[in-house]
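Structure first, commentary second.
So, subunit A:
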Amino acid sequence: MPGIVEYLILSAVLFALGLVGFLSRRNLIVMFLSTEVMFQGVVISAVAFAKFHRQMDGQAMGLFLLVIAAAEAGLALGMVVMLYKRRGTLDVDVWSSMRG
Partner candidate 1 sequence: MTPTTGHLLYLVFALGGVGVYLLLPKGRGSQVRAGAVLGGLALAALISVLATRIVVTNSTTAFFYVFSTIAMLGAVRVITHTKPVYSALYFVLVVISVAALLVLMQAEFLAIALIMVYAGAIMVTYLFVIMLAQQDTAPVCDRRSHEPFLAVLAGFVLMAAVAGRCGDLTTASGDTIAQASPTKATLVANVPESSDVGNTTAIGRAVMTRYIVAFEIAGVLLLVSMVGAIALAKKKLPTETVEEERTPIGQIGREVPPY
Partner candidate 2 sequence: MMRDEDILELKAPQLNPAERLFIPQILDGMKTTLVHLGKSLLTKPMTVQYPEERRTVRVDNYRGVHRLNRDADGRVACVACHMCSTACPAHCIHIEAAESPWDDREKYPVKFDIDELRCIYCGMCSEACPVDAIELTPDYDLVGRSRQEMILGKEELLSIFDKTKDVKPRKNPGITGYPGTGDKPKAIESSSEVPKQ
């Protein structure tokens, strides 16, 4: 039986991969996908804690994580569509000119 350490390491790997993707990719949509990968890692660790502490708090947290992810995805995609309409590209570097 895998213990909590295995689940935690898996969740950390997913989180780190999401982080790397978020930092390195330049496509807005892929960046948001990377944050979703990070969410998956967090869900795994929350549920793993719930299982090994034998209570439901972690699963409730997982549920709220889902809510946050859904809200974030809705807004983020709305913004991505808006940005794409303006500039015709999904490249984040195009938007770095906002720094002035």
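A word on the picks: all candidates are chains of the complex that A comes from, given by their letters.
By our rule, a residue touches a chain if its C-beta (ideal position, glycine included) is under 8 Å from a C-beta of that chain, and two chains touch if they have at least 3 such contacts; residues count from 1.
Everything numeric here is computed off the predicted structure, so don't read it as measured data.
All listed chains 1 or 2 share the complex with subunit A, though the touching one is 1.
Within the complex, the subunit A residues that touch candidate 1 are 1-10, 12-21, 23-27, 29-30, 32-34, 36-37, 40, 43-44, 47-57, 59-60, 62-64, 66-75, 77-82, 84-93.
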